[in-house]
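First comes the structure, then the notes that go with it.
Every protein chain except one is present and positioned as in the full complex.
Showing chain A:
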């Protein structure tokens, strides 16, 4: 049995903020009634053009965007958050990459480790206490629907196969939430198609280019998978870096590209049509990466149109070392001196140090092509 030593790194403190309720089975959620947002019945089907999706115009805030911002701001107003993240200074680090740095002195200070919960949830009063205590962090559910348009139900119990949106009380940026898939297979450790599809759909319906979604591959010791999201004020460096397409399926099909000249090896997945199939391909690739002990992170940006896959160094302990936003080029600093002294070079090194090497990258690219070919055929 390999013991895992968590790498101590100032910039990773926020990773510890996984609410303990995530470690418990989903049946504990049944009694919690919060708003429910149902997607319209028009799903990301194979043949429907991606961009022609449900009357979402760019000229106006979408319903889902309004809902998320409203509930998040409301929790802030009610003091659920440990601090106001908008008081944290941010800047662009001088250089051509435009890495972004945030000075967040409260991240470490206010963080009080939560007591480890009893491993088996549902044991009478203990779990009830914990649920009541953390219920204020639950924002709303998201589920598929049957109506022609999306609908908002002010209060509902958790439907099957829903996403539970939970506020992150120590946010990295404004609007920081966890998106937790709750279904009968929610205890599975691997990324699955349905969850990724739902989460991508979420990004599409938010329709706000500031909104990014993240996923860090499960590390040893975590028993639950979840996504994170927040609103970043400006483009992330990886989004501004040119790409080199090596897999292209016809005109509007799936496109896989390598992000060129970026310190951490990164792939970009895009698809105008047949989005669902791209999700299937990506999930298959991620499963294989996990089998090969290659840690990875996902970044969904541009309202769901782009999915970046960051590849980290292969290690047998399978402990991921950087979070997805760090891979994307957004770094947090806990002290003023570190923040002031941050240079592009140190950021580049941080990313290079954890990146998969060239050889490994080549193997992964070939893997992508073979998996994509299989699905396209």
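We adopt the following convention: a contact is a pair of C-beta atoms (placed from the backbone, for glycine too) under 8 Å apart; a residue touches a chain by one contact, two chains touch by 3 or more; residues count from 1.
Following the convention adopted for this analysis, contacts and distances are computed from a predicted model.
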Q: Identify the UniProt protein name of the omitted chain, choosing among "Glutaredoxin domain-containing protein", "Transcription and mRNA export factor ENY2", "Exosome complex component RRP40" or "LOV domain-containing protein".
A: "LOV domain-containing protein"
Q | Residue of A:41, A:234 or A:346 in touch with the missing chain, whole complex considered | A | A:234
Q.
Touch as defined at the start, partner being the missing chain; which of A:71, A:172, A:281 or A:294 qualifies?
A. A:71
Q | Among A:146, A:261 or A:291, residue touching the chain not depicted | A | A:261
Q) Of A:80, A:209 or A:287, which one is in contact with the hidden chain? A) A:209
Q. Of the residues in chain A, which ones touch the absent chain?
A. 49, 51, 58-61, 63, 65-74, 77, 84, 86-94, 96, 98, 100, 103, 151-152, 154, 173-175, 208-210, 231, 233-235, 239-240, 242-245, 251-252, 260-261, 270, 272-273, 302, 305-306, 339-340
